[in-house]
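Before any comments, here is the structure.
In this view, the complex is presented without one of its protein chains, the others remaining in place.
Should a chain be cited, it is by its letter among A and B, assigned in written order, with residues numbered from 1 in that chain.
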Amino acid sequence: MVKSFIPKTLTEAAAIRKETGAVPIAGGTDLMVRYRNIAGTLPTFPWPVMYISNLEELKGISKEHDIVVIKAGTELSVVCESALVHPVLRDAVRQMAAPALRNLGTLAGNICNASPAGDANCVLYALGAEIELATEKSMRRMLLSDFITGPGKTELRADELMTAIRIPVHKETVSFYKKVGTRKANALSKLSCAGLLSVENGTISDMRLAVGAVAPVVVRSAELEKSIQGMNIDKFSENEESLFQAYSDLIVPIDDQRSTAEYRKTVACGLIKEFFRLIKEELS
Amino acid sequence: MDHNLSQDFIHGRIGTPVKRLDAVEKAGGYAKYIADMDFGTVLFSRLIRSTKSRARLVNVSIPPLPEGYYYISRKDIPEGGENRLHMITDDWRVFAEDEVRYIGETIGLLVGPDKSLLLKLESMIEIEYEESIPAFTIDESLNLKGGSIYGDDNLFADYHLQKGAGNIDSVFSGSSRIIEDEICTGFQEHVYMETQGMVGFFEDGKYVITASCQCPFYMRKAVAGVLAVDLDKIVVRQAVTGGAFGGKEHFPDVIAGPLVVALHVIKKPIQIIFDRKEDISFTAKRHPSRIRFKTALDENNKIVGMDIDIAINAGAYQSCSHIVLQRAVFSINSVYDIPNVRIRGRAVATNTFPSDAFRGFGAPQGIFACEMHMSHIARDIGIDDVAFKKYYFTVTGGLTVTNGTIHEDVKLPEMLDKILKASDYERKNLEYGKGNGRAISMSFYNHGGGFTGDGEKEIIKAKVRLKKHSNNQVSIYIANVEMGQGFQTTCSKVAAKVLGIPLADILYETPDTSISANSGPTVASRSMMIVGKLVQTAAEKLLVDWASDSEHTVEVDYVQPDGVEWDGNNFQGDAYPAYGWGICAVEVVVDPITHEVDTEGVWTVHDVGIPIDDLIVHGQVHGGVIQSLGYGSLEKLEIRNGAFYQNTLADYIIPTTMDFPSIHSDLVENPYEHGPFGAKGLGELVFDGAAAAYAAAVQKAIDKKISRIPVNPEYILSLRRK
Partner (left out) sequence: MQEITFTLNGKIITVTENPSSRLLDILREKLGLTAVKEGCGEGECGACSVLKDGKLVNSCIVPIGAVQGVDIVTLEGIRDTEEGKCIIDSFAESGAVQCGFCTPGMVMASAALLRTTPKPNEYQIREALSGNLCRCTGYNMLITGIQLAAKRGEGIW
């Protein structure tokens, strides 16, 4: 039987993490399901765990200059109601799971789970989100896109806890988000797509495009986005085909019990085309 | 509806709604389902199942068991007992013998007081198999892949029928055009919200089982022979049942068999309750079907003949597959009177989990295929599908595929008028066109109430008993269960109305084989039509001799009404005494990029004779239609390496509140003289048509032929690409 802890403070949690490697459980919407057993039995966690959902120090959303800081234990239902949070992220979170699960789950938990099908991840990537990791004695930050390295794999160290998600404030001219779920509510994602476009004086000043669940990690290309900067309608139309092809080459989905590679690829490409159409519309 | 328990129905229309008898108990959380009931100290259990689809069972090695833990298997069946469940056929074994035929087949039962230890012991069991080549699909079965599983030809049933006396082959050779088609449907899981469960104990020489079930008497019959005891040594009591839909008709036998053997050995209370993943993975499903049509048209594009080949995937044991096949065959022309029809029906054996009863019982498969095929013909000849289909509507006196007649008034034209108006079909159809991403279509369907032919007379022989107590309350002792469909309330209403006493004075006694009259199973949409009628008759008898302050018991046996002629050997004549009828219209919008479908509207009109309770009847319509829309659009259940691939509720998806709009439900009245107050069956009718209406609407919206369900976005994409 593994040990379980209920730390009373963040400091205590960090100490327990260091001493035992206990995995932090906030909402439990992933881990309590993955390791569950039959009714009346305990989940079979292969490591010690600590329950941190009641740590007040890990709750809250605030703004530090141009960064919105979402503390790691903040429930999804709080995130989607907060006026500080970017509207596209709120939209994405509102479509995650179901009301009761949003009252338990957290973005941090979702990120650490690192499922390629994680709904909100493509929006967080598009917004250039950073995560904050802390140990007893230190703290570091890194881009979310550097933190998740593969399906179920992150850069989280054995003595670290995720303490916050930090999202730069972003104002775009046009935003685009689509989640394609298995049904209209309480649905796992087959794929998701987030696009943010800023246009100034008929040229693209900023463009971000991220697609989720179509590759081992969220697809976003800084290179392609940079190449689009400064384009006007003519330049963009000229390059549209090769740009589309470049994105298409990054979309490498799989077949699974929810959908097929063919569907995911075709629809992802269709959504990218739709975003490009919105870009052209905005540029003209 | 301001009355607490409206008594208006007693002197007025029976359909005037009452507050359901079980509603407050359930909504307040007081109702105790099997997992809530207190049986004192019980032992828990784990079914040990085959992990191979087809293999010789070489060795089963059980770890040393601590005191108080048991492993029950075939060796524990007592002298004289059989390793067979007496369902309709006797082929389903209680425990696997020398070979296993599907993933999930019961090999043994592990019993003990601590669940965690049971799980640990379960993981230590080692089973050695010698695998052979399994067959999973209808084609693989017909090709005898891996050698035959059953008999020489893998056919549990092979039926040949012909409607009309014409020469089908010459009809075809003389025709102008032949349209060929193949329509397929897949597995469907019941997803009753309460999983399978039962508790058994041994008391006073009897094996007493309390179960979430539809048919206590079926269960008793299924397992008595396993222990070689008389029927009265097995007592089965129904627990409050959280949904069934046919999934608790025969399947509980499969759990009860090992349970009674365990009780025989251990003689202590034992509980078997399934986990959801276990339930999806290891219970019977709706039969997949593959139905092929060859339809001959004359020079005016009128149907002059049909040649139909129906195949259903029965899985590894026959269970009731031949009866499901019969209903698929009998429903293959839906509401149409089509001349010169030749039908072949086969139920094939495969190495998949045996399929069994599920609301509709073969009719949804037959009707889906018929409706889609008719819409394909309409498409091919360039007519709107509704306009095409209505030409073939049967009428009173119309011939059925079994050369019987439709005896009742057929209200289809009136129903069609109603639904055309309610859905604004004609204007929309014209405006939306074809292939523009938005469309509306309809399906037409009927469902024969009760057991096929003379099943009620020859096999079931239903009895009901009513007892008047000296305080003037009346108990109903019958076998039909309340499983959500409202039967406890509607049956009680029938008795109350005849007797003229308050509903609160009718006591619907929980079905229990030791005290109930055997009125037969809660299946086949027979409860109200057949048993309700018997209750009405019994109440009328009770009334004749009604004397205050005295006790009086009345029993009534089923008598088949005159005029129903049936030859059960050749399937000729009137398969059913009466039919429920339905029309469902669905309007959809299909997204051009994601191919997701938004259902904008659903309308229905049904003829169920007379509604015994408006709220209950419309509630059944809503539920049946949504369940059918799930079958048609969301519920994909695939077999991967012999096992069900979508085996959690995250992956096997049923409709949520957001997936479909509210259903418009309308009725036409058409009293059936042999039904209680004119009522006919409806429980399955309301499931039979919506999937086809949905598919037909999407078909029009994308202007591509749809030939299978579920019509999910992946399928739509693949069609649009063609």
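Please note the rule applied: contacts are C-beta pairs under 8 Å (C-beta built on N, C-alpha and C of every residue); 3 or more make two chains touch, one makes a residue touch a chain.
Quantities reported herein were computed from a predicted structural model and do not represent experimental measurements.
> Of the residues listed, B:T283, B:Q627, B:Q699 or B:N712, which one is in contact with the missing chain?
Only one of B:T283, B:Q627, B:Q699 or B:N712 touches the chain omitted from view, namely B:Q627.
> With respect to the chain omitted from the figure, which of A:T20, A:S77, A:T135 or A:T203 is a touching residue?
A:S77
> Among B:A23, B:L543 or B:A643, choose the residue that contacts the chain missing from this document, as touch is defined above.
For the chain that is not drawn, the touching residue is B:A23.
> Where does subunit A touch the missing chain, residue by residue?
1-2, 4-6, 25, 28-29, 32-33, 36, 38-40, 42-43, 45, 49, 51, 53-54, 75, 77, 97-101, 103-104, 185-186
> To test your reading of the contact rule: which positions on subunit B touch the chain that is missing from view?
Spelled out for subunit B, the touching residues are 1, 17, 19-20, 22-33, 35-36, 190-195, 240-245, 275-277, 483-486, 615-616, 618-619, 621-627, 648-650, 654, 656-658, 660, 662-663.
Convention: only the chains that are shown with their structure count from here on.
> Centroid from C-alpha atoms only, then distance subunit A to subunit B, rounded to Å. What do you get?
It comes to 43 Å between the two C-alpha centres.
> Using the touch definition from the top, list the residues of subunit B that touch subunit A in their complex.
For subunit B paired with subunit A, touching residues are 35, 115-116, 119, 273, 275, 278, 593-596, 634, 638, 645-646, 650-651, 653, 655-659, 713-714, 717-718, 721.
> Where on subunit A does subunit B make contact in their complex?
37-42, 98, 178, 180, 182-188, 257-260, 262-263, 266-267, 270-271, 273-274
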